[in-house]
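Here the complex is missing one protein chain, while the rest keep their positions.
Should a chain be cited, it is by its letter among A, B and C, assigned in written order, with residues numbered from 1 in that chain.
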């Protein structure tokens, strides 16, 4: 029996492959779909069907391409939308997977046509529930995508789906959600890698409500939404462009890279310390680990991109980018920053300031780029809060005539924000070394 | 939060690492323990404690060595046994793992001092249960290790542990057992990679009994036990020899390999087709995938071994072997069978016979090496059944004056058995091509 | 300074990349050109130029595609031919590579417009000579491609090129040829991984002649030529189809594989012992190591192919095949031969016969598939010689009413030939176990 959860790191997006005997089914595949093909190949299984839980907003779906590569049937949910590929899943539809049965259940709320899928053991005992963006660990799906006026109605549907259809399957049923800890598709998904309906019933804070109305009141809220989501929504209806294999960006020696910079944004995927020490002027600091979760807030869709890596392999970054539809990757810096430096080309720095030094030089404008709730819980005296997610649209709130010092918990967000400020023309931008973590560890004052 | 199940393939042995914030705990580590260290390293965590569920019989435990390498404390269960390392776990003992709590529960039955461990979420909600060899998916632990006279009493303890201590934790609790599908530590462990107490309560056939007595009647049975188990039992009390890193066997060109063969058994880890086509005389056919589950039935502990591989990497086989205490690996064949053949050295074959040919030449003695229950369900006319597990001790039942043809479902077991017969001196041994699967597909008669 | 020789195994084809400071030049690139891009990337170099030594016959050239991917200029030799891409190299043309200079020298003989390239140290001392298919280690280029009537004239040109242009560069100049030991592009290329003009002058048997006429007499010979060469000649003029990245063949579970077999040839890439033990009926035994050098003799260009591997990775075979223009790879067997066997599908064997058994059963027709010169030097009594390279066109010389036993030195060629005979309908085909090597080692008679 084959069961694997495939995680797209950074997005915390989960897809699944289930197989038994000679057939396998994939749920919510991502765009770079080699992984499913290889898993099936190793088991001698054929991927016969691909099912989706809903029209995804945060990543490019891989169903049409995987279907073309394997001959599998692609099944989409959200039949109310004008899909250009595959067929719509019907409520109650079943697929036989060897000894097992997979059954679709209509669970609206996150979207109108969201489907969950339940895998039954022989004998019709439910075993696994693939809940898409309806039910997460410690969280439920967001309901604000159709606008805040429809959010209460959608929240009501969500309540009915969870309490009326999923939880009755039984406490012992395993929950296989569409996202995990760190995703932008839920507000506060818990860091619980495995869960069950029983655990969610007992521990998920959203489910500890006193009824449908209370649930609606809590859940019908507006959440942040990166700008690339709209492109995903379009692509995932019409079928995204074929990826084939990952596009290999041209490797550009420093002087060619300079030329290419005229029409592209430089993404520096090295870590925050490297970026602080020396970087290409105007580069954005989106370190590899954070690239998937940050890029949507910093770079508009369809922007031509150039990559700087700390080794000679651009492909991990490319893989992350095409998953979110950033397909226009012009090239990467051959030889890395050492070649750049050897070529005598311009370098900028983004100084890291020690807490004691910042504390004793009160002339900087201090920018807290964390989430508002963290800011409220404790911040540097005099700091102003603009979440780094909204910095691009709130740039005019940052004074242009003062030195800026950004901070977050320990660094990566503040470095990304600082790089965006430098790119926007701010001449004097620094970052608090060690973030508020180190600030507090040195006994410096934190205001509530 | 770090949660990983580490599977030792072939043995289907599961160990676990759980970590949160800066600390991690390992449960039932295997001997080659790099994997735990690397997982902790990547997360910046320290392994502070190592806990065992019981004194293992089927693999060499890694606790003492992992403790020495990391500075962690080693905790063993089965306090009634004379352990030479670590400290005994107390019933109810707790470990704090970041936000989580791990608690020991005494669950005797498989052994007298078996411990289960339950991980609690903050707020004391049970989340994961590490049930060792007490409760598997679709099976319970065997109770025959202390002898059949004590088996009923042990089965009673097992009933009390499962029904009295584990199941009451709640249907939604995830089950993390010590073994999975394919292990020799349970009779018929189900192929269900994820399970919960609720699912086991509903689906595990052993738990569908009408009470304690019925449970005892069903469970108190004698099961096969490979001969290396006794060595494991000794080693796992006294602490096995330090492994350090994996021992690299000497690479021996063909002529040196011949010399070494005088005092060692040749293990051919290539697949059954390769072995059939040509092999070193007297070699045993234990293909890499099956090596961990077959070796214990074919080779006594402490036997010096020589390896034949189909590539130039002996280490996967070495890794498997040292996990079961086969540490005396003398060398491997450099250049593989092609070098052997080029050197003009002797070659033997083990012919694969087509079903139609076997059917039309009725002079062979046909040996079915599958489990007795499979034999009873349907076999070749005239076949005799000796499970390949017991062939070594029942060799005298095989006639020495007739050609032998072995078969199983599709091949690997019958090839292993055939190689053992050739090694024992049988001159004419063949294997049914495609096993009973192909025999039946060709419409040849199967008797019930 | 960057200098790498890139070998395409099996073809023994050598390409080179030379770089200094920020620029690099590639000589005779193969079709799967990632390797050049990665080498330049790691050094921060730009591939500015790609040069060819001649119109290649034995592999698909990568110049047009590599040029498109890097922006480099592509330069072809053989200006007399109607090339559809790039520009023709002029005799004496130079390229500056950092501190070094590369210069083209017209060295006809293998083809009319063959070019060699010489790399000069600063100060104009010749260092490396890239001699294409003009001069190899221990051999010179073949001159029979324009027909045997023109061969003597071409041999004369070759003499002039080697003795008049290359050797005068000086004994200390390193020789970097287009092929090494094992290539079909020279009769008996020596197994000398590094050489110099001085060594070739002293040791190359073709250069130990007493003058131009003697050289012509020795060199103007007809040599074997696989049928795919003509396709290469066409493609390498017009520019081959873009490869992009390697095509991933569909993974087909056994039942789908059976369907696909109706229109494709099965290539079994496992080793000879595996094939002997059990294989898909009608499959050709072209083991991975030998695939590049055998395929051209066994399979016509443009044949649809199916792959059987001994692991789950078809890509090494795919890489070999597309290098020779076998682009139509329909799929590969998912789950390997074990899945095939488990599915109860038909299996064939190609028995390996022990020397003593063959010797005592004189009724087989014995086929020696080695080269004629090996046959003449010593063979099995009664054997007939047909080189496996010509077996496809000489099939009618093999009797259809007798059992056939093939042999070679130790196995792979005889197994490939045996599989071709089975595919052609011969019912009883076996292979001599261990080849003539083992036969002789057992003291059995060899006739001269």
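Keep in mind that, in the parts below, contacts are C-beta pairs under 8 Å (C-beta built on N, C-alpha and C of every residue); 3 or more make two chains touch, one makes a residue touch a chain.
Keep in mind the model is a prediction, meaning the values are calculated, not measured.
J.: Relative to the complete complex, which of the depicted chains are touched by the chain excluded from display?
T.: A, B, C
J.: So which of C:71, C:193 or C:224 would be touching the chain we can't see?
T.: Reading the full complex, the residue touching the unseen chain is C:193.
J.: Return the single residue from C:81, C:174 or C:209 that touches the missing chain.
T.: Considering all chains, including the one not shown, the answer is C:174.
J.: Check the options C:88, C:203 or C:264 and report the residue that touches the missing chain.
T.: If we include the chain that is not displayed, C:203 is the one touching it.
J.: Of the residues listed, A:148, A:315, A:342 or A:427, which one is in contact with the missing chain?
T.: Considering the complete complex, A:342 is the one touching the chain left out.
J.: Would you write out the residues of subunit B that touch the absent chain, in ascending order?
T.: 22, 34, 37-38, 40-46, 69-71, 244-246, 248, 250-256, 312, 332, 334-336, 338-339, 342-343
J.: Spell out, residue by residue, where the missing chain touches subunit C.
T.: Touch with the absent chain occurs at residues 1, 3, 121, 123, 125, 127-128, 170-174, 181, 191-203.
J.: Which subunit A residues touch the hidden chain?
T.: Residues 270-279, 310, 337-338, 341-347, 349, 351-352, 354, 409-412, 433-435, 437-438, 440-441 of subunit A touch the chain absent from view.
Keep this in mind: only the chains that are shown with their structure count from here on.
J.: Same or different: at the subunit B/subunit C interface, is the fraction of residue numbers used by both copies above or below half?
T.: Since more than half of the residue numbers are used by both chains, the interface counts as same.
J.: From the centre of subunit B, which other chain's Cα mean sits the farthest off?
T.: Result for max centroid distance from subunit B is chain C.
J.: On a C-alpha centroid basis, what's the spacing between subunit A and subunit C, in Å?
T.: 48
J.: Approximately how many whole Å separate the CA-defined centres of subunit B and subunit C?
T.: 45
J.: Can you pull out the residues of subunit C that are in contact with at least two other chains?
T.: If we look for residues of subunit C contacting two or more partner chains, we find 338, 342-343.
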